[in-house]
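Note that one protein chain of the assembly has been removed; the remaining protein chains are unaltered in position.
Labels for the chains are A, B and C, by order of writing; each one numbers its residues from 1.
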Amino acid sequence: MNLQGTHGSNGRFGRFGGRYVSEVLMQVLIELEEAFESYYPTVEFQRELGVLLKDYGGRPTPLYYAKNFSELIGCKVYLKREDLLCGGSHKLNNSLGQALLAEKMRKKRLITETAAGQHGISAAMAGNVLGLEVEIFMGIRDMERQESNVKRMRLLGARVTPVKTGSGNLKDAVSDTLREWATCTRTTHYLMGSTVGPHPFPEIVATFQSVIGKEIKEQIVEKEGKLPDAIVACGSGGSNAIGAFRPFIGEDEVRLYFVEGGGSSLDADNSAAAFVLGKPGILHGAAMMVMQDEQAQIKASKTRAVGLNYPARGPEISHLCETRRVESGYAFDHEVFEAVRVMCKTEGLLPALETAHALAYVLNHHDEFDQDSILVVNYSGRGDKDLETIAGYFYGN
Amino acid sequence: MNLQGTHGSNGRFGRFGGRYVSEVLMQVLIELEEAFESYYPTVEFQRELGVLLKDYGGRPTPLYYAKNFSELIGCKVYLKREDLLCGGSHKLNNSLGQALLAEKMRKKRLITETAAGQHGISAAMAGNVLGLEVEIFMGIRDMERQESNVKRMRLLGARVTPVKTGSGNLKDAVSDTLREWATCTRTTHYLMGSTVGPHPFPEIVATFQSVIGKEIKEQIVEKEGKLPDAIVACGSGGSNAIGAFRPFIGEDEVRLYFVEGGGSSLDADNSAAAFVLGKPGILHGAAMMVMQDEQAQIKASKTRAVGLNYPARGPEISHLCETRRVESGYAFDHEVFEAVRVMCKTEGLLPALETAHALAYVLNHHDEFDQDSILVVNYSGRGDKDLETIAGYFYGN
Amino acid sequence: MEIDQKFLELKEKGEGAYMPHIYYGDPNEEFSLELVKTLVSNGADLIEFGIPFSDPIADGTTFIEACERALKTRMTPIQRIEGVRKLRRIGVEVPIVLTTYYNIPYTIGLQIFAKQVKEAGVQGLIIPDLPVEEATEFLEATKEFDLKMIFLVAPTTDDARLRKIVEIASGFLYVINMEGVTGTRESVVQSTLDLIKRVRDCTDLPLMAGFGISRKEHALAMLSAGVDGIITGSAITEIYSKNLHSPEMSLPDIAKFAGEMKQACVEGYNR
Partner (left out) sequence: MEIDQKFLELKEKGEGAYMPHIYYGDPNEEFSLELVKTLVSNGADLIEFGIPFSDPIADGTTFIEACERALKTRMTPIQRIEGVRKLRRIGVEVPIVLTTYYNIPYTIGLQIFAKQVKEAGVQGLIIPDLPVEEATEFLEATKEFDLKMIFLVAPTTDDARLRKIVEIASGFLYVINMEGVTGTRESVVQSTLDLIKRVRDCTDLPLMAGFGISRKEHALAMLSAGVDGIITGSAITEIYSKNLHSPEMSLPDIAKFAGEMKQACVEGYNR
């Protein structure tokens, strides 16, 4: 593969990554790695995936010069419009890829977990298109918070299974999906939703998502005749960020910013800022930056952006931030809502709360970019799913 | 203009169309016609609109070969994916075009009406992008039914004004917007949402929407090497249908189907099937097919698809159906919900209730198309806005 | 009495014309008959007799509601036209100008409509959503019935169109007092005054100003500016719509209002 990934052998990104799973899952992970390596580079796979991404997904997504927002920031800001991808976020890039891979591996069923519901929806879509059964594990708290997405998944015919363990959110849903997978690896593919989990998942997800960055590169060169000065992306597991960053990792002059969920404050229990509050640890099959308590137990993260509510950072983004190739930052909930308001007003776009973290970061740090700077914000998703939360924040209800 | 419209002079489409408005609006309509004719064909306007449609809107939208759905129907079905356009429906094509025109005309403000909220949202988006104030008139009943879209418009900074007259739906909102316009034509553009209203609106909206059909033509030739056998579109005012049909009107071998809202039955008060129940009449400034009672009063239409809940058919589609170039049909509410279910399951796509009328028609008439037929369905919008209604229908709540 | 004759008569008397506008059947037929009688006996020189329509796009809230109420009686347009005959029968002799939206004649049939209207005793027609450009067919179909076609002019109407309008208009010209829809307003704006001057310069037809006239001062100002008379619509409906259970209780107030408006027409004409 000619991807500019930073992983070494055995799924290592520096000291992060690896494959820390029960023996029951080892064999299927090895098979998956082999299948990915043998199918992905083939002309047939590329063609099939290409058609799905284009005709079903709506790729390429535009790179939109946000004139009004740029005026506010004081430099040129482009938005990479993943919100226009079918389903409303970047998640489908990965779901289509993995579903196609699962079909090649003759799996009959997809399981996965979801937090905001965006990944769950994309998995349900991809499953239906490729004729695979879909079951989605979702924390009971998240099911309440993202009720409309639960309805959507069910309408798509997916089974949504409530996860009651732990604090009933994404972390617990991932754990339960891994448990379920252990019982059915022969028939079932775990469609991992972000660049997390045991090797080869972080690599697979990053590869499928890096279509974002490849397009950014072509599009910005077409529009500006050169590479951007900076790319900003939000994230937790890191899939949209890595997807956008990958083709630029070797381009040292392009600054890369990763924005995580600050929550309401950086106090112990009110944040999802794992790069600030976490340390290296092992969770869900990989070494990553993880939020933990003094007992070496994983801490529950907290942020209003359900899709960033995960206490760990994927291996690759953990490594890129540790080595300072990527600069990490965060945005607090109230800044995020303000960024939503600004984007609505300036460009008529309602961003996902996750995406608004990247926007809030740009708003907060606008003085770091001079007038001629070219910024690309990976606009990872639309805010329809967050409408109630956002309207509630501004108008009460 | 080199569009294959069917209108004659003075905005006539056969015996339909015209400009039946109060003297107060005549002058602005003439100015609008002139402005449209002078700006639209210019290279500058085409370039600016092209960039907006591409980078902001996400055009071209894909033409997706829906394999699973096709298997069910028994012929090749392509979906023209207007659901992927920014905002979730075809409405933005027109809103961007008219907002740009309004800006050229140095108007400061856009007013418009909306039923499902889709047009209101697209108008609010376009207004923000082009720096115009936006006010949207919406029937109070529709505001209740499409509450989430009301929130969305307000978040985008648009003023949403409830219309309490009549039965509080689209017909009344159009009337009230025309009244408002009469007070402020010098500063304000009425961004008409469909191919209805006095001349030049039907022509302007059709022109801006015909980007759909132009793309279909290119795409289907690229994919199949020939024109489709049939194109199916839902509609009330007719903008998505006319947009898809226009470049094919002169191609006699391409059958064109227009599907209106059958409602719960064809009984007097339970339908929106104006081609079945209506007759020629004058409403909102034009001669159209209109549902009326024995007192020559306009009847309120009824269908679960709020966006089809209009008692008249635009002048151009009225004419095309009267001359049999386009065949009109309808689908009942229960068939529409069934079509939603089928599309969710086969292709993982949740269609708007409006769009599902076209799908229901194809499902009901599948035996009219033989195995080699190529069908294009204009997939006008996504069903996120209808989620509560659809979930309520299937699961109760 | 024909419209032209009425204006001649008023000119001789040195009075401005007063034409109140009502929607027939709001809230019921009996009241409308009484109302017109009251208006005429208190100074109305012409009556604008409205046939309600479900979507009166040139009307404001007061008349929208009047239409809605009137439509609840479920009379057909033809039955309402019969109302003119009833008025004639009870002694109303002033010219009656029938107003309705174009869908009504369009649906009934232009000729049938004109015939019915003429036979019932109507002298002129106002169809607010039928601009000159669309009127050819209607004029053609109705010309044998000798009905005056009253057209509207607005502050936004430019001179070129003004000329087109005066060319085919008859009876009088309806000068739209203001940009907008019917309904009471606070003052008379400059653009209206300009319009009156412009129209005056290109036609001898009588000018009647309407839209938003609700006070004596409005009427005086309009007449001073050069119109031949004024039209009040919503103002009267507003009076009785405060007491819809027994609208006839409002007749004395309406009589007083009509008297004052006619008075203003007399005063204004003579300034």
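Assume contacts are C-beta pairs under 8 Å (C-beta built on N, C-alpha and C of every residue); 3 or more make two chains touch, one makes a residue touch a chain.
These figures come from a predicted structure and were not determined experimentally.
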Chains in view that touch the one left out, judged over the entire complex: A
Residue of A:Met26, A:Val221 or A:Leu266 in touch with the missing chain, whole complex considered: A:Met26
Residue touching the undisplayed chain, where the options are A:Val51, A:Leu72 or A:Ala182: A:Ala182
Residue of A:Gly57, A:Gly261, A:Gly285 or A:Pro315 touching the missing chain in the full complex: A:Gly285
Contact footprint on chain A, counting only the chain that is left out: 10, 18-24, 26-28, 30, 165-166, 171-172, 175, 178-179, 182-186, 279-285, 287, 290, 292, 294-298
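Going forward, only the chains that are shown with their structure count from here on.
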Components of the interchain contact network lacking chain B: A | C
Identity of the chain that, by mean CA position, is farthest from chain C: A
Centroid spacing, where centroids are CA-atom means, of chain A and chain B in whole angstrom: 35
Gap in Å, rounded to a whole number, between the CA centres of chain C and chain A: 67
